[in-house]
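Could you have a look at this structure, given as structure tokens, before my questions?
What follows is chain A.
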Amino acid sequence: MSQERDREVNRERRRFIGAAAGAVAGSAGGAGALAMGALASSAAGDADAAARTDPVTDRHRWGMFVDTSKCADGCTACVDACDQENGLNLQSEPHGDDEAKWQNQRAVWIRKVKLRDQATGHVTNLPLMCQHCEHPPCVDVCPTGASFKRADGIVMVDRHTCIGCRYCMMACPYKARSFIHEQVDQKLTRAPRGMGCVESCNLCAHRLDTGDISTACADACAAENHHAIVFGDLKDPTSPVRQAMAKQTSRQIREDLELNTGVRYAGI
Partner candidate 1 sequence: MSKRIVYREWLIQPERYWGLLAILAAVIAIGGAAALYMEHEGHWVTGMTNSVVWGLPHVFAVFLIVAASGALNVASIGTVFNKPSYKPLGRLSGLLAAGLLVGGLLVLVLDLGRPDRLLVAMTTYNFSSIFAWNIFLYTGFLAITIGYLWTMAERKGNYLQRPVGIFAFLWRLALTTGTGSIFGFLVGRSAYDTAVLAPMFVVMSFAYGLAIYMLVLMTSFEWDGRPIGPKILKRLKDLLGLFVGAVLYFTLIYHLTNLYGAKHADFESFLLLDGGLYTLMFWGGWVLVGGLLPLGIIYHPRLSKDRNWIATACALVIAGGLAAMYVVIIGSQAFPLEMFPGKTVLAFGAPGDIGGAVAPYTPSLPELLLGIGGVAVAMLIVSVGIRVLQFLPESLSDREMDGLAEPA
Partner candidate 2 sequence: MAKADFEVPVLKQYPEIPEIEPGIMAHASPYKSKEEFQSPLGFPGALVDDWQDQAIDKMGELLGRYRSLRVYLDSCVKCGSCTDKCHYYLGTHDPKNMPVGRQDLMRKVYRRYFTLAGKYFPKLVGAEDFTEEVLADWYSYFHQCSQCRRCSVFCPYGIDTAEISMAAREIMDHIGVGQKYCNEIIGKVYKIGNNLGLPGPALEDTLEGLEEDVYDETGVEVKYPLDKEGAEVLLITPSADFFAEPHVDGLIGYGKVFHEAGLSWTLSSYASEAANFGMFIGSYENMRRVALRIREAAIKLGVKRIVFGECGHAWRVAYSFLNTLAGPWDFLDQRYPIPQHICELTYDLIQRGKLNLDKSRNDDMVLTYHDSCNVSRASRMGDRPGGQFDIPRAIIRASCNNFYDMDEDTIRDRTFCCGGGGGLLTDDLMEVRVKGAQPRVEALNNVIQEKGVTHMAAICAICKSQFTKVLPYYGMDMDQIVSVHQLVSNALVLTGQTTDEDDVEAADEAA
Partner candidate 3 sequence: MSFLSTIYAYLFYFAAFVLVAGLAAKVVQYARAPAPLKIPTTPAPTTRSGVVFRLTREVVFFESLFRGNKWIWIFGWIFHFGLFLVTLRHLRYFIDPVWAPIQFIQPFGIYGGIAMVVGLAGLWARRFLVDRVRYITSLSDHLILALLITIGLSGLAMQFLAHTDVIRVKEFFQGLYVGQVMTLPADPLLLLHLLLVAGLMIIFPYSKLLHMPGLFFSPSRNQVDNPRERRHVAGWARRLEQQQ
């Protein structure tokens, strides 16, 4: 059933994907080969453009730019897309749990935040997910090293070594992380999930690793024609995200903590 749902999403995707297409053009052959189930051949030189055979490196740092002025009131496309992509919609409320508590217990990787300026009364909308800090407090505090920062800047949880201590959740200033409070029956192959571990947005790492430079949330936002989220390589001056940041001043949430986040916002 969920496979069918995947397909539907894909069909929708075709309408909008053009924008990102350029970035992945070089990978087409490789991706195709992979789809046939053959072994990945080493994509010479730039491994990013195909399923990789070499470990990720720090030649890239993935990040996002969010233009809050484009983020529409009432829209939740990015949240829904992330839920679909990462199987979060497959979570089910445990029988007997309190509804309000459940909202606070279920895993959320990205959330829609709505703010009002106390001085001007101006209302701002923005998507909030893991900020992929360069100096992530969650990684600093994790006792086992399960929280880690990949060489390409993605902060993730190795759920094979996470012991579920939740210290990272205490440390994260953005409330970006979720603990899996309940047993998970349904899961996707690309997004394993189980009780007792902590997880958060991983910038759709499975996409990046297989050669696609896109995230579900950014795609979805673009599909809705809002284009509030721009994803890309923060180290590459030609990347869309850098170009967008060059046009507008952007800030980090809680800049005072000097975490050098990978997700930047304009208009807050």
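Selection rule: all candidates are chains of the complex that A comes from, given by their letters.
Following the convention adopted for this analysis, contacts are C-beta pairs under 8 Å (C-beta built on N, C-alpha and C of every residue); 3 or more make two chains touch, one makes a residue touch a chain; residues count from 1.
Because the structure is a prediction, the values reported are computed rather than measured.
This complex places chain A in touch with one candidate out of 1, 2 or 3, and it is 1.
Of all the residues in chain A, the ones that touch candidate 1 in their complex are 79, 94, 97, 99-105, 107-108, 111-119, 123-124, 128, 137, 139-145, 161-167, 169-175, 177-183, 195-198, 253-254, 257, 268.
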